[in-house]
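A single protein chain has been omitted; all remaining protein chains appear in their positions.
Chain lettering (A and B) follows the sequence in which the chains are written, and residue indices restart at 1 in each chain.
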Amino acid sequence: MTATVLERPAGATVAAGRRARSRRWRRVVVVLVVVLLAVLLLTLCVGERTYSPLDVLRVVLGQDVPGASFTVGDLRLPRALTGVLVGVAFGMGGVMFQTMLRNVLASPDVIGISAGSSAAAVVAITVFGLSGATLSVVAVASGIGVAGLIYALSWRRGVHGTRLILIGIAIGAMLDSVISYAISRAGIYDVNEAMRWLTGSLNSAFWPVVRPLALALLVLVPLATILSRRLGALQLGDDASTALGVPADRSRLALLVVAVALVSVGTAAAGPIAFVAFLAGPIAHRLVRGAGALLWPAALVGALLVLVGDFAGQHLLGLRFPVGVVTGVLGAPYLLWLLARSNRTGGSL
Amino acid sequence: MTLHAPAPAPAVPARGRSVSLRRRRLLGLVVCAVVLLVMVVASLAFGSRVVSWPDVVAGVLHPDPENIAQAAVHARIPRTVLGLLVGAALGLAGAVMQGLTRNPLADPGILGVNAGASLLVVVGIAWLGLSSLDQYIWLAFAGAALAALLVYTIGSMGREGATPLKLALAGAATTAALGSMVSMVLLTRTDVLDTFRFWQVGSLGRADFAQIGEVVPFLVVGALLAVACARGLDALALGDDLAVGLGQRTGLVRVLGATSAVLLAGSATAIAGPIAFVGLVMPHLARTFTGPSHRWLLPYSAAFGAALLVGADVVGRIVTRPQDLEVGIMTALLGAPVFIAIIRRQKVREL
Partner (left out) sequence: MKHTLAVEAATLGYDDRVVVQDMTLEIPQGRITTIVGANACGKSTLLRAMARLLRPSAGRVLLDGTPIDDLPSREVATILGLLPQTPISPEGIAVADLVGRGRYPHQGWFRRWTAEDDAAVEEALRTTDTLDLADRPVDELSGGQRQRVWIAMALAQQTDVLLLDEPTTFLDVAHQVEVLDLLTDLNRRRGTTVVMVLHDLNLAARYADHLVAIRAGHLYAQGTPAEVVTELMVEDVFGMTSRVITDPVSSTPLVLPVGRHHSGTATTGRAADDERAAPEAPLPADALR
């Protein structure tokens, strides 16, 4: 059938290609990490007062630098760290959803998952006057609860991605009306508070926020990484996935739980920052271009989007805008363009 | 599965089927008329104060200005009329959209019409200093039309055209995109927020007869166009190729239908604010009485829509007093579960 006299060992041709792609993937990840660190340093140095990188590094390492310690150590550093962690959470959660449901438009902020946290938070603010840690807990719990409801409602001998998406949209619309109602009934102060929460911002990202956030991610991120292998099988369709030994429904459920937890935790920490969960996956996809898994590139892209968005919102636009507005305004046209393009080419990541 | 040639279709059962269908349609007509009548009376009679029947009649025909009850009834007339008009418009628009796109999940709200209207209204309030319904009604209209166009265009790109899933996602994503632009404006202008947040919840209590009158011509044109499309929609339901084969000009039907849907949905949103789910659910309900023929489906959807909206308004007025629960909230709370039930019933492959 084929020549048995081969100079190369069996599998060498394939291995060469695979290793080249692997190298390209690693390059992309390394570049993303470097850029992220650079932007991180930038946000710590630049602001109303600019500090030298050396001073910043010394503060980070725990030394006391008069004049810098407070601003950098207690204001900018927690804000930047929160930004990174929240970006990772949204980026990972978003790409997990998009891959699992095989549709780039099936992002948690489009299909009503984030709406769960938001609606609960708005009601908590305007009706019950909650704030701070209690509010965050309510937001996380509601996000998970609503996601569970959507999952349960779309279960009918197993969960089909299409049905999940459509039911998510319906529930999202219902929750939006709850939000509108709460806002229309509230006193104007509460309304402002609610709107601020709804837009997503890092303005209240102090050290007490960073610690629980970091802990949660410490659990969720490794889980997501382990489960990402199942993503690779699910991408091929339910039948192919089962054939490869990855049972479709069970894997999807596990992935959904972790993805929802990631998104809810991010939302609790910084509000629903518009479009980060949606955009991180497609942007990572364009960078990686089939060379490998999207999970970590998307996480890094998410972190970058949040950091850059916040930096732009704080210093580059004249007025101070929270990060949610920046990502919302810039993300919206890109979202529509992606929509058009994905419809043309088929839509799955 | 047969192995032999099937026997020729018997003539008698076909006639039998149409007899029962006719009976169902008549029954539906009766039910509809009764329900509408009940809703209208309820709308006039109930509210933060309940009015007795003689006062209702007097309030409608020749209200005594001294009598508070009759004055209340008289005040409720515009909102009842508005409820009938907007409900009918939305029901009709939904039926036309579902026929045009062959999509059981089409609805003006889900397809981004509401978001588009909201965006232009907010822009009008923020940068053009508009502050009353009179003024931003036209912007709402334009916004609705533009958004519907955008969603339909994007949703129908690609090999399979406008599948239900693609349209729904295009609508949801567009709503999200336009919504974030709205948020951006609202965040920086608290004064705008304060005006806008009331418009954003669909309600029947904001318009008076004069404003309703402005919108009526559009509703009428929209309705006439919809009726003109009825036969075309029946053909479209068989698929474009077959429709063309049957001599229908599908392009023309699409344009007429889309114009009608936008006129109806746009006017309704402009005057009452965003109201979701009426256009989605009513055609499905109507279809259980009428079968798939659009000549019957369209008027029925309109009638049911009118009944639903007036009914939702009444319930909203009774349930929370003194301030009523707006229609926009009611339809969302009631409509979403029905939408979900519809999705669950459908086989996924059909979507």
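Methods note: contacts are C-beta pairs under 8 Å (C-beta built on N, C-alpha and C of every residue); 3 or more make two chains touch, one makes a residue touch a chain.
Since the model is a prediction, treat every value here as computed from it, not as a measurement.
Listed residues A:A10, A:L61 or A:L319: the one in touch with the omitted chain is A:A10. Within the entire complex, the positions of chain A that touch the omitted partner chain are 1-2, 9-15, 17-18, 20-21, 102, 157, 226, 229, 232-233, 235-240, 242-247, 285, 289-290, 345-346, 348-349.
Criterion: only the chains that are shown with their structure count from here on.
With centres set at the average Cα position, the gap from chain A to chain B is 36 Å.
Against chain A, in their complex, chain B makes its touches with residues 105, 109-110, 150, 153-159, 164-166, 168-174, 176-178, 180-181, 183-184, 186-188, 190, 193-194, 197-198, 200-201, 276-277, 325-326, 328-329, 332-333, 335-336, 339-340, 343-344, 348, 351.
Contact residues on chain A toward chain B in their complex (touch as defined above): 103, 105-106, 109-111, 153-154, 156, 160, 162-163, 165-167, 169-174, 176-178, 180-181, 183-184, 188, 191-192, 195-196, 198-199, 274-275, 319, 321-322, 324-325, 328-329, 331-333, 335-336, 339-340, 343-347.
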